[in-house]
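Quick one: this structure, given as structure tokens, is what I'll be asking you about.
The full complex has more chains than appear here; those shown keep their coordinates.
All chains are identified by letter, namely A and B, in their written order; residue positions are counted from 1 within each chain.
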Amino acid sequence: MTRIAFIGLGTMGLPMAHNVLRAGYDLTVYDIMPDPVERLAADGARAAGSPREAAEGCDVVITMLPTSREVEAAVLEEDGVYAGLAPGSVHIEMSTIEPSATRRFAASAEQRGIRVMDAPVGKSSAAAAAGDLTIMVGGPAELLEEHRALLSTMGSTIHHCGEVGAGEVVKLVNNLVTGGICVVVAEAIVLGTKAGADPNILVDVMGGTLAGNAQLESLFRASVFKGAFEPGFKTRLMLKDARLGVGMADELNVPVPVCALVKELYGTAVQRGLGDRDFGSYTTLVEEVAGVQARVGEARSQTATVG
Amino acid sequence: MTRIAFIGLGTMGLPMAHNVLRAGYDLTVYDIMPDPVERLAADGARAAGSPREAAEGCDVVITMLPTSREVEAAVLEEDGVYAGLAPGSVHIEMSTIEPSATRRFAASAEQRGIRVMDAPVGKSSAAAAAGDLTIMVGGPAELLEEHRALLSTMGSTIHHCGEVGAGEVVKLVNNLVTGGICVVVAEAIVLGTKAGADPNILVDVMGGTLAGNAQLESLFRASVFKGAFEPGFKTRLMLKDARLGVGMADELNVPVPVCALVKELYGTAVQRGLGDRDFGSYTTLVEEVAGVQARVGEARSQTATVG
């Protein structure tokens, strides 16, 4: 039976590790916080005292950590994963980090005969609990096939995106677009509302044109127009990904003026207290400044008409 | 039989007037240029010497002009439409202009007993020729119903958006979103390509997330990735609409930082010679600066990888 180690048991990592365990894998876990380790141990996982100890004797190590700094510590340090893994074993990097960092770690692993794929995930912690994540994989196709069953315990959609690092690239591009569309739609719909248009009609019309996008129904009509901002995808995570995306653009010398501005706007949103709400709550900042709310099913606070 | 006058026979107006004529309406036309007038006269329309002369005796006058300055001249001046129209007759304003101007003209018309609706159109001149436009109507619902048959000769999708001016508002909001999404996607996809991702895979993945939007398939995959930029919707028209949209935001005191930046970027595109190409050609500016092309089905000019 495949022996798995899971390093990083936060909001996303904990439910993902649970799903791996429930699927019957032999699981060792590690986190700097004792609480999630104990919860998984209670369900049958082994607790390790260090990333290295967790990795020893395993076929596959999964890391799911906040930033490349934590990944670097977990894999490269003396007590780290790569010191414990045998040649031929596998590191699946599921954290969302710089593609360049992913590739740097992979190069280091390959020198020791460790095989690497990156597999960052999309969607929320609810999807993590339901095993319903979207997983974007970079690495050799055959390595993905070898471990597709394992990934399938965590996610329902798996994309093979290219070589090592390509999973991270695709995730960051995806989230730059997601974040940018939300800000554009928020500005435009609040403007239209203040100009006297009905938000529902705006969504109806845009749905049939080149303005059409997935957020109109599932974010704006379903949540924003009702003032409902339970995450979903938190604003502070959107900010984190926007920073990674613009950082990648800096590294590669691709000027991205609109994405760079969007990053600052999510930064404003977090500083104004929206960090733990859904990123669609950015709309409330536009509304606050405009003095009008794009709401349906209740009286709007104030509607002006042009001219 | 309903007698119609059509003022403004440009790229959009000429094919629209042709469709009205073909549907059997009694049509009088006016334009400052003789050529399109002669073409319609050859097909059976009456040519008028002024907007006023065109309007006299008509039930409905349609205007389709470049800016509110031309509309103002055509309807309010001594020789204008409102001087020729009888009380009870109708002005359908199909130009894309400021909602506040639409409402100002409508107020003036109503003082003379003339009924007004605005009905700006979406899509291209090809759609105008095919009678396949999207029409966004502002004005009393019963006025729209009265003239739905007439509008249906020009467009296949008709949205009732609210009171007079609401058609213009919805169109401008729609095009702000369209223009903004295109720039965001262009930045992100060119970045992803330079980071080593395949543009087709980027589109595949985004299609299933909150980054999903109508331009991924119908603009990027169908045209941009092939370097095909026949309009479609011309960059200079996108710029015109972005200016109207941001101008409306100025009038209503709604700050729209991203839309304002996007407007400047389309301004750059027009100044760099892309005015008469499809607005998706904005992507080529991003590519030029990035030093990489998001192309499929042919070798890409240069691909760097991160790190």
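Convention: a residue touches a chain if its C-beta (ideal position, glycine included) is under 8 Å from a C-beta of that chain, and two chains touch if they have at least 3 such contacts.
Remember, it's a predicted structure, so these values are computed and weren't measured experimentally.
Copy number for the full complex in this structure file, with 2 chains shown: 4.
What we mean here is this: only the chains that are shown with their structure count from here on.
For the two copies, chain A and chain B, the CA superposition rotation is 180 degrees, given to the nearest 5.
Chain A and chain B have Cα centroids separated by 37 Å. Taken in their complex, chain B has these residues touching chain A: 98-101, 103-104, 122, 134, 136, 157, 159, 161-163, 165-166, 169-170, 172-178, 180-185, 187-192, 194-198, 201-202, 204-206, 208-215, 218-219, 233, 245, 248-249, 251-259, 261-262, 265, 286, 289-292, 304-307.
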